[in-house]
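Just one protein chain is left out here, and the rest sit where they should.
Now for subunit A:
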Amino acid sequence: MDLACTEEEEAFRAGLRHWLSTALPALPPRPPPGDWPARRAHDRAWQRALYDAGYAGVHWDASPTRRLIFLEETEEAGAPYVGANFVGLLHAGPTIAAEGTPEQRARWLPPILRGDEIWCQGFSEPDAGSDLASLRTRAVRDGDAYVVTGAKVWTSHAEIADWCELLVRTDPEAPRHRGISWLAMPMDAPGVTVRPLRTLAGSTEFAEVFLDEVRVPAANRVGEENDGWRVTMVTLSFERGTAFAGEVVACRRTLAALARTARENGRWDDTVLRRRLGRLNAEFRALWRLVQFNVAEAEATGGVPGAGGSVFKLRYSEARRELYDTAAAVLGPDALDLSRGWTIDRLSSLSYTIAAGTSQIQRNIVAERILGLPKER
């Protein structure tokens, strides 16, 4: 049991660190959150730079340890995270890699790696949130295409995406989980309407997507017809595994900045607040160790991060909210000023216990899959 990396891993770290030191100064500044075309261009350019340097596939084919080193070093260096490439790199791409035909892999994977094409996710529906398997968007076979009608919601990056990984119901008579198929839908197809949703933080991070008799070629189906649930679940744990690891590094930096601010504005002398900061220090250090522990486990067992990712996600999402509530305590009245970055971050932190599976659903997963408690029904 140790925390050291191998010589090869340290060489990978050194090479990456060197590359970042030259690549980051050349990167244009991050565009404002509301400027979607600029964000698309920025995230694509960064992915292209990673591709040219040989790092584009790190989320797919590197060992779990190298992936963690990549996340740690890019975050430490202040590099962008996956941004608009999130779905392509962390879900749709791995799904196509695992379940697609050679033709499908050749068509879709290289553009994802190069940053040429942006993907979004059409899973949740107005009446199918935590209970995703109850989704009702219909796909009816018509010749060599499916005709798709329905509505999707919480679709991040829908406004700038080229493709949507779409879950549709292809057999309404079959048991819920067995009548679903996975389709790659071009976002410029006739009948696709995107309506941005405004979040409580004031920004438009996600959208509703309305589908009105959209024709999707049957060749765009990944996996067998009605096997889409299994196809999707193969890689869903990616999101909960190490996808947030870099953010833990960022949270530790925020915490250090909070301590600096508290020392400057005198609130450090408040024993209750100071100890709260101390507790958060324990929390985020331990969360980083938990990521390392899960990575070591994944490496030893050769699998993708399993339910251990749910354990991490549960604690991390709560810790993140506590971090920004504590930031508000450090700021005092300034915490009500939206021009303070921590105020926006505090608002955004409220999504963490909901997105990618609510904490309540994660607790069900943990209780049933790790502890073996009986299913509720």
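Going forward, contacts are C-beta pairs under 8 Å (C-beta built on N, C-alpha and C of every residue); 3 or more make two chains touch, one makes a residue touch a chain; residues count from 1.
Here is the rule we go by: contacts and distances are computed from a predicted model.
UniProt lists the omitted chain of the complex under the protein name "Acyl-CoA/acyl-ACP dehydrogenase" (options: "ABC transporter ATP-binding protein", "Putrescine transport system permease protein", "histidine kinase" or "Acyl-CoA/acyl-ACP dehydrogenase").
Among the residues A:T65, A:Q121, A:T155 or A:S181, only A:T65 touches the chain that is left out of the figure. Looking at A:T149, A:T204, A:N226 or A:N281, the residue that reaches the missing chain in the full complex is A:N281. The chain omitted from view is touched by exactly one of A:S21, A:S134 or A:Q360, namely A:Q360. Considering A:A14, A:A174 or A:L373, the position touching the chain not shown turns out to be A:L373 (whole complex). Contact between subunit A and the absent chain runs through residues 1-5, 9, 64-65, 68, 255-256, 258-259, 271, 274-279, 281-283, 285-287, 289-290, 292-293, 295-297, 299-300, 308, 311, 314-315, 360, 362-364, 366-368, 370-376.
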